Each structure stands twice: as structure tokens, then as C-alpha cells.
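Here the complex is missing one protein chain, while the rest keep their positions.
We just call them A, B, C, D, E, F and G in the order they show up, numbering each chain from 1.
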Amino acid sequence: MTDTPFVIAGRTFTSRLIVGTGKYSSNAVMAQAHQASGADMVTVAVRRVNISDRTRESLLDYIDTSRMFILPNTAGCYTADEAIRTARLGREAGLSEWVKLEVIGDERTLFPDNEALIEATRVLVKEGFIVLPYTNDDPIACRKLEDAGAAAVMPLGAPIGSGLGIQNVNNIRIIREFSRVPLIVDAGVGTASDAALAMELGADGVLMNTAIAGAEDPVAMADAMRHAVIAGRLAARAGRIPKKMYASASSPVEGMVGR
Amino acid sequence: MTDTPFVIAGRTFTSRLIVGTGKYSSNAVMAQAHQASGADMVTVAVRRVNISDRTRESLLDYIDTSRMFILPNTAGCYTADEAIRTARLGREAGLSEWVKLEVIGDERTLFPDNEALIEATRVLVKEGFIVLPYTNDDPIACRKLEDAGAAAVMPLGAPIGSGLGIQNVNNIRIIREFSRVPLIVDAGVGTASDAALAMELGADGVLMNTAIAGAEDPVAMADAMRHAVIAGRLAARAGRIPKKMYASASSPVEGMVGR
Amino acid sequence: MTDTPFVIAGRTFTSRLIVGTGKYSSNAVMAQAHQASGADMVTVAVRRVNISDRTRESLLDYIDTSRMFILPNTAGCYTADEAIRTARLGREAGLSEWVKLEVIGDERTLFPDNEALIEATRVLVKEGFIVLPYTNDDPIACRKLEDAGAAAVMPLGAPIGSGLGIQNVNNIRIIREFSRVPLIVDAGVGTASDAALAMELGADGVLMNTAIAGAEDPVAMADAMRHAVIAGRLAARAGRIPKKMYASASSPVEGMVGR
Amino acid sequence: MTDTPFVIAGRTFTSRLIVGTGKYSSNAVMAQAHQASGADMVTVAVRRVNISDRTRESLLDYIDTSRMFILPNTAGCYTADEAIRTARLGREAGLSEWVKLEVIGDERTLFPDNEALIEATRVLVKEGFIVLPYTNDDPIACRKLEDAGAAAVMPLGAPIGSGLGIQNVNNIRIIREFSRVPLIVDAGVGTASDAALAMELGADGVLMNTAIAGAEDPVAMADAMRHAVIAGRLAARAGRIPKKMYASASSPVEGMVGR
Amino acid sequence: MQITLNGERVELEEPMSVTALLARLEIDPRRVAVEHNLNIIKRHRFAEVVVGDGDTVEIVNFVGGG
Amino acid sequence: MQITLNGERVELEEPMSVTALLARLEIDPRRVAVEHNLNIIKRHRFAEVVVGDGDTVEIVNFVGGG
Amino acid sequence: MQITLNGERVELEEPMSVTALLARLEIDPRRVAVEHNLNIIKRHRFAEVVVGDGDTVEIVNFVGGG
Partner (left out) sequence: MQITLNGERVELEEPMSVTALLARLEIDPRRVAVEHNLNIIKRHRFAEVVVGDGDTVEIVNFVGGG
């Protein structure tokens, strides 16, 4: 059974795992983790250059841009205007039209402000951006983002960095059923089984940062996530057995000795 | 991070996934699924030869015994005596001392009769068998099996063939903590994330049959399980992030444009 | 420990359970279920009078309005305008300013259209309505509804009539923490333990219809829900024991005979 | 719908909640909590009289034995012999044949040693005891206890005092289905919804100590548990609505204004 | 003359007050709300408001809902 | 003489009945159970059963438990 | 003569070795285990062990199982 390719806005990716670049103990560790993850898309943040610090090495020195596609985000933006401005700057810095759009509604949960997110999506799509919005697991918001021209919908599984795993499997399933664009579970994954579950629910991809960067051994966890996403995708397509309350023997019940 | 080898009774296995040979639509499909699973140990049942049917092809013709270790089971036995007798026959047929010991207590749940299981374990260990007992998720029963000389403990995650996934994660965790022999989750796995979770809880291996053989595409599911077990094992050792109720930003909070 | 009264917009209710009037096999059964529920607020829908059918008895003949407060809803409305219009008609029919505001975003999930819901809330609050909006478990949407003047926030536990129970306990907990107005879990409850859990998570009340009306014995289930809401409220305030992975003896470990 | 009475070994109890007497901050608080719980059976431990301390007030001074039935336990016993000896002493001290039989297999989990438990049950039943054995959620062990003459089976929901709630709902459901004697969930309950769930799964009663005695406000929690057990029992018999993935409207879809 | 009543065409001989219309329909005025050409009519004005040819009238009441 | 009472060595001047022993310990006989050299003593026999030198006595009662 | 083979009555002309019996049944001796009157017969003894009238024989092999 060969899988359908993972295509977003006409671009094909070899891996359904998208990883971040934040919170690593060092850029060297990050580079190894990226390698182990098998990802070919990484998210980055757009921030002011540190004027005072000349020596500061560039993040990009540690990303193999020949293999990795760079996805700038608008993390930390609390209004549509801020997010739009940041997206435009990201485009100049990266010379690509793609943006992971975040409009945060609250700093403790980092949950999205869907109203502002939809508005920002409309504006940026008109400007030719390929918009991948980070949203919550609200099927109605996802549909509106799709109608606004989003290239994918990226509902959270749980709060960013919480590692709680997917809190509402039913909503993810419903969003998958309703969406005609790729569904990427963004945020909330804590360990491999969470990522596998996301894919089993029908996600086309999973985006994570803290689960890998924050692990005691980020490289091993990146490898774990690579396998988990492959496993979950395969299982989703293999047609799992139905759940039953009772047992069903896996060995024959006839031919027992001495009966 | 290199993993410790998976060793049972002094024998090293390359895969932590152990698969069955029952319920496949055909032996050919089984062979492909085994290949995809990466397993190097398979379980088989011991049954009367069908005298009337001359043509009946042998299961072993479809198992690459150069790569696969054969683990005979005592499935279908409801008393210690039956299980002991079947184990002895299995040894003659397979010329190995290993047995997956099952003493079933009830035909609807196929839950083990731990009392009889412990008794049978004592007898067979004395006869030089390498006993891998299928039990339930009872830490006390597992400790007694270990004391009786079991080479591993194999608690169920859920009823055989139910596909419910691990019903009691706390017990599996506790059994792992208490056991000095390998812990193999045997039965109940339904899909890839279940297998990954089993490993994350500390299992040294996972044994399954129906989840693969009963899937719409057994070969794809076998491949999924192979990845899932690797993923779960890596994650268990990588040191996952703690769970938190709230979010923690993965992008810097300083350096925002225009602030 | 005496509880604080359950007050919404200055009005005190004796019961924290709010029940519906739809889907009952008969008005007589509904009246008995209302009695058993102990509720003193019921929701009703606003619909066209059936002109052709003269005989049609009035719902209100079966509601003890001396005890029950009537809360008209805007169920079935898919736009802010429709909901506003229906709310205004409901006010005339019921001669109260209160409305359970629903703006549905999709007919299969009946999930709210938060964007339109917030807009309708702003308009109706300006017109002097006491607005109780049915929303989803999005803390940001709930905060905006509160800012728009909603008298309470009513997040769903699961899709209306699904009986799935609370799908995202973490979000309900967070909403409770963020809200300064009463939090009422509206929709998704299937059985008593779901209602108790909702209260334990900090909800000030629970609103349900199908779980009672759709039960085989609606009167018994109404009684169950009455007890469950009281139980959950008491437990929420009693300060439950922390969860622990291991046991702690409830009987003394000293003074054993023969030691 | 009137409920069937709660009968164990021919004795009828008015409450399906059975409470303990351990770990209270004071006997006075215990007495109030017992009152609030509505229970008419309490468990007590059998321990050596403290010879040195003359002043020590008697537990029984704080139990209304006219209303409360006393159930001595064998908590802390690690062998069948110890448990049998303690049961006999309890009978003399209490002048009743009833015993809550515990044979502990491990001090960290306080899980039962089912092998020894079944053995002790056989002995005590022969001596005329009414045996209520504390066991784990193993349907086979429960059946053997029943066959040995136990008057009820009392599987744990989770480790004693852990407050984790019911870890394996499927097993409790199965045990209920298999047992012809009352099923009492003993241990593991943490809060009201746990107790309600236990009853919804088909339990005939719930036994708890730490959840009440260890709460910040034991009297309020006892009241909560009283309501929760009633709620769960009513719900179990009322016939809950089926779970569905999608919504079903509780208000009519016809008669909308302006359509 | 013809009016649109709750979405349906209805024939009336002549213009009449909301009160008269409700009486004709045998509807208890105390339990309904009436919208006349998109304007809600307060109950105390039922007697004076006249429904004429081509008018649109909505008459609603409470039904079971959740 | 010496007996083992609830696991502890206790000195007694002379053999005495269980009743006497309980009285001496100020323990209400109605709320305890007594084991004498591993035999449980029915309450009605407290007066006749004599505790002698080297005997082992267990006196138990009910305490708080779950 | 008659034997019980895998639970069924089977007629044989005369006593024969396990090896002969397996050959007669066209069963490859390398892949089965044989129990004769409740005793397991090691493979190297198939030739010498004789199955006689009234004996009970079980011949088992491996089949698919979990």
C-alpha cells in the first residue's frame, strides 16, 4: 500500500512530521535532532536582530536549507495587525510566501484568537501568502479558515508546550472529516504515542517543538517522533480492528489434544 | 543513545515486537506481514494433525525459521495439566524449551487463571522449560510467576483480540517497576499508538496477533507496529517533557517587532 | 459548609441543574421529570404557532411557572440576525429579558459560530437582554463573550445530544479559572457521573436536555442528575484527596496480632 | 421506578455506600461524616489494645451501633493464616459472623494476594463466616471467590487510598455480568464522580474510607458521596442515552421564524 | 386580500387588527409574540395594529427545546 | 511469673483469670476479644480461663480502619 | 485391531511402529510430536515404539496461533 504524497499548497513534503527550532540547549543538538526527525520543514520565529551582540551566530547556520523548508511563524503576536506585519517581515527575511500564522488570545494558554486569526488569514491570503494557521480544535473556526483561503488547518491537540497529548479526539476526527485542506495537529504532543494517535485520527501531519527540544535526549525523541508519525499514518490507512468488550481467540479452538 | 539489547533467558532478540500466526486470510499474507513487522519471534499453537486432510500445507513452510524463533503456546488450555501436556508436546514438535504458557480461566474473556498458571509455571520450570506466561495486569500474580521461575511476565493490556488498548496504565507501570524479568505486554493492542504507549510505560516488548492479522491491510499494520514499538521504546528512554496544565511558549517572548 | 447561592445576573436559583423541555415522549412525563430534577429554570424554544392545528396543547400548561423560570433559546439559528430576531420574539412571548443565545455554525455538530455569537451578544446586551451564550470550550471565546456582557458562559462538554460527556476537562478548568461570570456546562452530558464531573471541574451549573428526555426512564434520570449535580458541587468544595500512583493504608499498620 | 433492596447474605442495607473509620482527624469529625454519608455499614480494623494507654477512648463510642452495622476487616494481613486468625478475633470482639477479608500481597500497592485470599475465604466460609473479600478487578478471581462461598465480591477500582478512580471500567462491567453475588467497588475512589461511575458500571455498592476521611472537609465529602452513589445507581437503572459522535438537536428543526 | 402568515399565504376578507386575527385563529394572545412586517408588536398594541393586504405576520410561541 | 501480653513481656504476681487480668488492665471486657495461647476465649469463659506463667495472651479491639 | 488416533477410532491390520504409522498417514515425522498412551515419544524412538491394539495416539503439529 503506497501512501498518497503529503502536499500543502502544491508543495510535496517527504515527512509528515514538522519540527520547531526553539528551546534547544544548543544549535548543535538542534541540528542532530532535525536530522533524526527526518523532517523537511522547520518553523522559525521572526525577531529583532540583537544589535549589541555582534558575535551571535545565525540560526540558519544550523539548518540544512537544501533539505529543510523554512516556515516562519508569527508567534507572540496578539493582534491581527501585529501578525500581518510580522508575516510580511518574515517573507522578506525568508523570501518565501509561507507563514505559520499565530494570533494569540491569552498568554497563559497561548490559545488562538480565532476571530483575529480568520481576519489575518483573509488579508494575508489576498497578499499571496500561503497561510498555515495555528487554531484550536473548533471545527467551525477551521471551516472559516479554510473558506478564508488557508492552505491547511492546524488545530492544537493541547496547549503549546503542555505535553498533555490530544485532549479532544472527537473534535480532531470531525475536523478531518470536514476539511478539504490538510489537517496538521500543531501543539500539545508530549510523547510518541500522542503523535501516533494524532495520525490515527486522520491528521495529515504533526507539528511539534517542545516535545522534542524539551526532552532529556532530544535526538532520541526526534527519532521516536519520526517513527511514531510513520506508524500512526500506516495504522490510519491499514484499517484497524474494531474494539470489542470481550475476547476473541487468536488460536484455533478445535484440535485440542485429549478432547 | 544506544539501547540495551532485548534479552529473554539469555537469548537476544533484535525486535521488541513479537507476532502471532493466527487468523490470517492466507499463509502468504502472513509471511509478508511477518516480514514487514521486523519480528524475530513468532507464536504458534499446538494442535492435532488433521488426519483426513492429506493436502494441508504446513504452517512452517511459511515461516523463515532461519530468522524467526518459534514460540509454541498453550492457547485453549483450561487447566494446569492440559497446559503442561501441551507444552511438552510443543517442545517435541519444536525442539526448543520455550513456551508461551496460557491457562485460560474463562472462554468469553480468555482471562488467565492465575492460580493454575502459577502452578503450571512451577512444574514446567522444574522440567527445564523457558516459561513466558500470559497473565493479567496483577502485580502480585506477576511477582509470583517471577518467583516461580518465569523468564518474563506477559500481562495483558486488554482482552485477547479486543483491540481496546491498555486498560490500566498504572498497573503496567507498577509491574514494570516490580519485575526483574522482561515485561511483555501480551494481548489487547488495537493500533499503533497502543503499542507505542505500552513501550512508553516501560514494557520491554509487545506481543500481538489479532491487531495485525485482523487489520484490513495486515502488511501495512505490521509495518505500523514495527515503527510504533521502536517509537515507544525510544520515547521511553528519551525522557519525555512533563505534563503541564498551561502553555509554555516555544518561541522567544522578547524581540517582538514594534514593542 | 454552606454553599454560596447560585446567582446569575442578580437572580438566585435554588438548583444548579438547568433542564430542557424538548424530546419528551409526552408533556406529562416531562412534568414529572422536571419535578424529579429539582430544577427551577427550564429552557424552551421559540417557534411559529402551528396555525392549522387548533387542538395543539400549550407547552406552558405543563410547566409550573410559579416555580420554574423560563429561559427561551435561539436554537436552530445560523446567523446573528436570526438569533437576534428570535431572541426579541422570545422576549415578547415570555416577558423576560433572559435568553439562551445559540448561533449554530454547522448542522451536524451543532457547534457554535463563536464569531457570530459574540456579535449577537453585543447587540442583545445593548438592548438590555440577559444573555447566556451557548459556546464551545474555547477560553478565548468565553472571555470575549464575558467582555461583550454575557451574564454567564455556557461551554459545551460535547456535541448537543451526543452523551459523550466532557471531552476536554482541562479547558473547562481553565475557563472556570478565567471567568468572573457563572460557568454553566451546556450540552454533552450523558449520565450522572458526567454531571458530577462537570461540577467538580468548577462549573457553577449544568444545563441538559437529551440526557434526561432521551433516557429510558426520564424521571429516574432526572432524579439521578439532581443528585449528581449536588454531589459534584459538594465534592468540588470539599477538597478531594490528591491522586497517587501507589496505595496508602486506611487501617493502622501497628498493633497487628502476633507480630 | 423503585429500586431493588441492597441485600448481602440475607441482610438488607438502606445505603449502598459503605464507609470506613480510619484516618479521621478526630472521632467527632468521623461521627459527623458517618451521619452525612447516610451509610449503615462501617468497616473497622482489629488491633491489639494499647495496654500502656489507659485513657484511650473507644472507637465504638463514636459509632451509633443502633444504626450502623460493624464490618471488621483483616487489613494488614499478609498470609491466609494471619487473616483467618484476625477474622476469628474480630468475630469475638464484634459478635457477628461478618468480615471484610483482606490478604495483602504487597505493601506498596496493597493489592490482594488472590491465591491466599481464595484459600482464606474457603476456610472462613466453612466456619460460618459471611465473607466479603477485597480483591482486584480480575473476573476469574472474583468467580473463584464466589465459588468459594463469598457473600459478595469487592474488586478495587484503584490502589487503596490512591484516589485514582476506576482504572479499568471494562473489567468492572465484566465482573458485574459474571457475578451472581453483590459487587462492591472497594478502594480507589477519589471523588464523587468516581463513585457515581462505579454504580453506573453496575456495582451494587461502593466502599470507601480515604476519599472521605482524607478530604479537606470530610463531612461535606461524605454528603457528596451519599448523593453520588444514589445518582449513579439511579442512572444505571434509568437507561442512559447511547453515545454518538455527532449532535442531535434537542429543539425542533421546523417552525423557524422567517424561513 | 392576502397576507403571509408564518410563511404561508392566507386569504382574509378585509384588514383586521392583530387581536381580531388571533381571535379568528383561536390563538390565546397571552402566550404568543407577534411580528408584523418585521416589527415586533407589543402585546398592548395588538388591538390597534392593523394587518392589511400583502402584510407579513409571524406568530410564535414556546415549544419544547433544550 | 511472666506472660507475653500483646507481644510484650509483662510481670504478674500470680496466675489469674482473664476477667481478673482485664480488670487489672482496666479494660472493658465487652469490647475486646482475647486469645490465650492461640486459642480464642469466648467471653462467657473469661472468668474460668486462667492465665499462667509463660502464657501468651492477645487482647484486641476495634480501631479505625477502611 | 483398533487404536484411538487424535480422538478418533482408527482400524489397523496389525501393530506397527510410530514411523510406519506416520508413513501410512503420509505425515512428515520431522514436524510433529507424538504421544503414545499419554507418553511423549522422542523422535529418535519413532522406529522402535510399537502401536498396538487399543492404544491411544496423539499426533500434533504447529498451527497458526497468537
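Methods note: a residue touches a chain if its C-beta (ideal position, glycine included) is under 8 Å from a C-beta of that chain, and two chains touch if they have at least 3 such contacts.
Nothing here was measured: the structure is a model prediction, and the numbers come from that model.
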Touching residue (missing chain; options A:37, A:73 or A:250) = A:73
For the chain left off this view, which of A:6, A:24, A:98 or A:129 is in contact with it?
-> A:24
Touching the hidden chain, out of A:38, A:90 or A:105, is A:90
Looking at A:160, A:201 or A:249, which residue reaches the missing chain?
-> A:160
Pick out the residues on chain A that sit against the missing chain.
-> 20-24, 30, 43-49, 51, 54, 58-60, 70, 72-73, 75, 85, 88-94, 160-161, 187, 207-210, 213
Touching residues (missing chain, whole complex) on chain B | 249-252, 255, 257-259
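Please note the rule applied: only the chains that are shown with their structure count from here on.
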Show which chains lie in contact with chain B and also with chain G.
-> A
Between the pairs C-E and C-F, the one where more C-beta pairs touch = C-E
Determine, using the mean of C-alpha atoms as each chain's centre, which chain is farthest from chain F.
-> E
Chain pair repeating B-G, as identified from C-E, C-F or D-E when over half of the contact pairs by residue number coincide = C-E
With chain centres defined as C-alpha means, what is the inter-centre distance between chain E and chain F in Å?
-> 93
Between chain D and chain F, centroid-to-centroid distance (C-alpha), Å = 33
How many angstrom between the C-alpha centroids of chain F and chain B?
-> 56
Residues of chain F touching at least two other chains | 6-7, 35, 58, 60, 63-66
Among the residues of chain A, which ones contact at least 2 other chains?
-> 109, 111, 159, 164, 170, 174, 245-246, 249-252, 255, 257-258
By the touch definition up top, name every chain pair that qualifies.
-> A-B, A-C, A-D, A-G, B-C, B-D, B-G, C-D, C-E, C-F, D-E, D-F
